[in-house]
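Missing here is one protein chain; the remaining ones are kept as they sit in the complex.
Then we have chain A:
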Amino acid sequence: MFVARSIAADHKDLIHDVSFDFHGRRMATCSSDQSVKVLVSGVGIPWLVVGSVWAGPWLSCSQRLLVGLVGIFFFFPFLRRRAPDVMNLSQWSLQHEVSCKLSCSCISWNPSSSRAHSPMIAVGSDDSSPNAMAKVQIFEYNENTRKYAKAETLMTVTDPVHDIAFAPNLGRSFHILAIATKDVRIFTLKPVRKELTSSGGPTKFEIHIVAQFDNHNSQVWRVSWNITGTVLASSGDDGCVRLWKANYMDNWKCTGILKGNGSPVNGNSQQGNSTPSLGSTIPNLQNSLNGSSASR
């Protein structure tokens, strides 16, 4: 059971994005009122606006601004860049360029820090041109070529993708990827053991779709994972926020619905429970999904 309460951020216009610092103590919001605000909270202390920066009209261009907070805050205008000198954050150089051949709508790093898997990026596309079929691609860093190369394409996702999120991986043997398209989809990507594949090439994955929910009954705009990668929150055009969680049997189900204004959805909290568990009924799409089709 989740309860929501309102927080005074005092934005004059639409808030586009919210982002937390590593400790969850500070939060940054960016809005169409062309400002970025920083809020701070402590235990038992409500969120308070401590800083507001007029970020200029260009801010509203960016639908999804990533705000990094390191004492001062600065913006990452491009994801694939890295500051060569940590003391001089104004200079960034392009490190990698990855061609996706589609217009990209969203991107997600795999937050896994394990040395066992190389850095991964998932890219979603909302390309509406008819020859763009698969809308989700996964790129992986190749140590040998020192480049990002395409590792997988999720062939079943053919509708425009609005958001994509890798779940934090604290030690699972597979990765979980949530996709916001016309419904919420959750995929697992299990790396096929290196010994079994020819070395050097990109990692092969066994891809399973473990859940697919159309409870939003409309386009899904955002997906976000909690710190352990065990609860997924999604928001859709129905103006609701839904929470998804897997039970011990690895069946995903809805554990909470809240309206965008924080009020609970009246009288249908059980609605989510009655319609879920598609996960168990569509387990093995991976053969068509996965070119490698490594069998379990």
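Assume a contact is a pair of C-beta atoms (placed from the backbone, for glycine too) under 8 Å apart; a residue touches a chain by one contact, two chains touch by 3 or more; residues count from 1.
The rule we apply is simple: contacts and distances are computed from a predicted model.
Trainee: UniProt names the one chain left off this complex as which of "GATOR2 complex protein MIOS", "Protein odr-4 homolog", "Origin recognition complex subunit 3" or "N-alpha-acetyltransferase 35, NatC auxiliary subunit"?
Mentor: Hidden chain identified via UniProt as "GATOR2 complex protein MIOS".
Trainee: In terms of residues, what is the contact footprint of the unshown chain on chain A?
Mentor: 1-9, 11-20, 22-25, 27, 29, 31-32, 42-44, 47, 57, 60-61, 63-64, 70-71, 113-116, 169-174, 218-219, 221-231, 233-235, 237-239, 241, 243, 245, 248, 250, 255, 258, 260-262
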